[in-house]
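Removed from the display is one protein chain of the complex; every other protein chain stays in position.
By written order: A, B and C. Residues from 1 in each chain.
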Amino acid sequence: MNTTETKDPKSNSTVVDTSDALVTSPDPLHPANLIPELCKGFYHLGWVTGTGGGISIRDNDKVYIAPSGVQKERIQPSHIFVLPYPQPSDVVQRTFLRKPSIPLKESACTPLFWAAFDLRNASACIHTHSQHAVMATLLWGNKEGAEPVFRVSGLEMIKGIRWGGVEGAMSYLDELVVPIIENTPHEEDLRDSMAQAIKDYPKAAAVLVRRHGVYVWGSTWELAKTQAECLDYLFELAVKMRLAGIDTDWRPEA
Amino acid sequence: MNTTETKDPKSNSTVVDTSDALVTSPDPLHPANLIPELCKGFYHLGWVTGTGGGISIRDNDKVYIAPSGVQKERIQPSHIFVLPYPQPSDVVQRTFLRKPSIPLKESACTPLFWAAFDLRNASACIHTHSQHAVMATLLWGNKEGAEPVFRVSGLEMIKGIRWGGVEGAMSYLDELVVPIIENTPHEEDLRDSMAQAIKDYPKAAAVLVRRHGVYVWGSTWELAKTQAECLDYLFELAVKMRLAGIDTDWRPEA
Amino acid sequence: MNTTETKDPKSNSTVVDTSDALVTSPDPLHPANLIPELCKGFYHLGWVTGTGGGISIRDNDKVYIAPSGVQKERIQPSHIFVLPYPQPSDVVQRTFLRKPSIPLKESACTPLFWAAFDLRNASACIHTHSQHAVMATLLWGNKEGAEPVFRVSGLEMIKGIRWGGVEGAMSYLDELVVPIIENTPHEEDLRDSMAQAIKDYPKAAAVLVRRHGVYVWGSTWELAKTQAECLDYLFELAVKMRLAGIDTDWRPEA
Partner (left out) sequence: MNTTETKDPKSNSTVVDTSDALVTSPDPLHPANLIPELCKGFYHLGWVTGTGGGISIRDNDKVYIAPSGVQKERIQPSHIFVLPYPQPSDVVQRTFLRKPSIPLKESACTPLFWAAFDLRNASACIHTHSQHAVMATLLWGNKEGAEPVFRVSGLEMIKGIRWGGVEGAMSYLDELVVPIIENTPHEEDLRDSMAQAIKDYPKAAAVLVRRHGVYVWGSTWELAKTQAECLDYLFELAVKMRLAGIDTDWRPEA
């Protein structure tokens, strides 16, 4: 089979394309080219070593997703899955427009990426296993009865974050609050608690997963990436500050 | 419009060029080529992640400035703004020789870069969000009544710094003093306090901005860059020393 | 001599090839091309600086091994040794299919790599001198009477490790246990204690060597590499956690 048709008129069933047509483009900014390039950069930042983490990009009615369990710095455009958007977020089996011809499974983060697309109208979602994110979840909101959130204020880099990840930019005067959800043995089981955290914290630009990492999104891939960088910088700096005994709750006056 | 003329003889108003003529050169050391290359290097040093920071280069009567809010490791020469020099530093709206044809705004640091050009006759100014600079501002000159400066002495790397950033080299016997100004919600509002710090500390090669980063300049782009490296090294090392309980005020005898 | 024959029919003795035939391939995934490329990556991770560490790949009945005492980021395919597999693991002098034509000695880790091939049926084995691995051996299982193992639980990255390095994936609910053997003056003398540790800890994916580094293997080179990355991440994070006073033995409930 070598076609981009997704409906077989005779059976009305979904026919999945395994050709490279949907993931071949000379444009370096095509999602199928961008995902491998960005993942290579994330690898060198220590965000996606050991096959963990990645990025999904939504281009209007198509979602591009990398395979699970592969070395993220060695992804090829031909490894990318393409899914139609929208589709129900709670389906057991997703519909695909395109699958790689070699045996690969789509990223286990797919339901989590979908929550960001559905609930925030995001166009890109990044998941990292950054140690700075994990350390933040171990030093914040981890005590009996504490609200499960990471908080920091009084740092310039907060201005790089958007309210809810997709609205107007935060100010230097604002406190950054990122909800922390508890990790589960299976990544897809995080879906409900991540969706709940997104609803409970409508102004938050990301969701931390305790002992695991972080999900960050944006209304473009550029904003997802720059917000992931700002948040990682803030997690790292806040952890250093706390370990050095510096107040992380100091807040500038308006 | 596709011209490098900046004055319209009929109206006497300023006509801004949007062609690539002023930013196209086969010379890798042309400011429009250097700025993207240097910013890529700064990105990998952790100085300009998440769109923060950058470098401006003045080539006699022209100033080259990168756009604001973009990924600094992905700047293209065609994104660079060109401004005539000199021009009043306190103007609300600056005069441009060239603007990118795509919708971009010049760096929010422009008034700060200008202060270094005007007050120090610098030919390049670098702004970083380095965590070492931020940590230095949290561990030095931060107590009630303390002089707001970072101080260190007795380290070889001090020899890489020039007095005032543009004069003779400091000696191993000298104490490095860098003033720290308080951060403000809007970057352009730092202009007056930075200008004041430059005047109050005429021998200082840089200005630290609390909870934010540092501005470093030089009489050439090479000296701005090597001084930024020396200062970042000294911020990092002094923070490590202080956290390890090592005296950072030790001073060699002449 | 320029032949790939390994038996001289007249003398029945082994004739070692010094041509480049066995290590020349246009395929970037050929072991003789992969070893140099992977070692360059390991160098930049700080795993194999100063000639230490490396990777050996077994392709069915052939084992590819780098030379000892060379800069690991500068290996050429023509430097690679090829050995037939299987062959007795305790031989004093190994049999070779191919040796470099310049005077080089095979890696001193050869008997250790062999233990992973023989006892775990591994197809690749990585040895690093990572400081995170060394710090883990100094902070875990180092007290009088303590079981000589590194232990950590409650971290997502554990899911990237396979039981025994080659079986099914570990779960987030599982505790990671890596045996630690004592270092010896000569690397080859580690062979017996490493073999014993592999037998005593049949579920362990690696063996740490106190004050030295770690050996990690996998059923493919990809799995050896991704497990080495996951383990290094866990050593680094667990050391950070312990130094920050965070419990590394916390374990999620099923």
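We take it that a contact is a pair of C-beta atoms (placed from the backbone, for glycine too) under 8 Å apart; a residue touches a chain by one contact, two chains touch by 3 or more.
None of the values given here were measured: they were computed from a predicted structure.
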For the full complex, can you list every visible chain touched by the one that's not shown?
B, C
So one chain is hidden, and I want to know which residue out of B:Glu147, B:Glu182 or B:Glu222 touches that hidden chain in the complete assembly.
B:Glu222
Looking at B:Ala108, B:Val177 or B:Met241, which makes contact with the chain not pictured?
B:Met241
So that we can see where the missing chain sits, which residues of subunit C does it touch?
46, 49-52, 70-71, 129, 131, 134-135, 138-139, 183-185, 209, 211-213, 243
Which residue numbers on subunit B touch the omitted chain?
154-157, 160, 171-173, 222, 225-227, 229-230, 232-233, 236-237, 240-241, 244, 246, 252, 254
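Here, only the chains that are shown with their structure count from here on.
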Just how much do you need to spin subunit A so its Cα atoms sit on those of subunit B, in degrees to the nearest 5?
90
Under the over-half criterion for shared residue numbers, do copies subunit A and subunit C use the same patch or different patches to meet?
different
Go ahead and note the Å separation of the Cα centroids belonging to subunit B and subunit C.
46
Cα-centroid distance, subunit A relative to subunit C, in whole angstrom:
33
Interface hub residues of subunit A, defined as touching at least two other chains
none
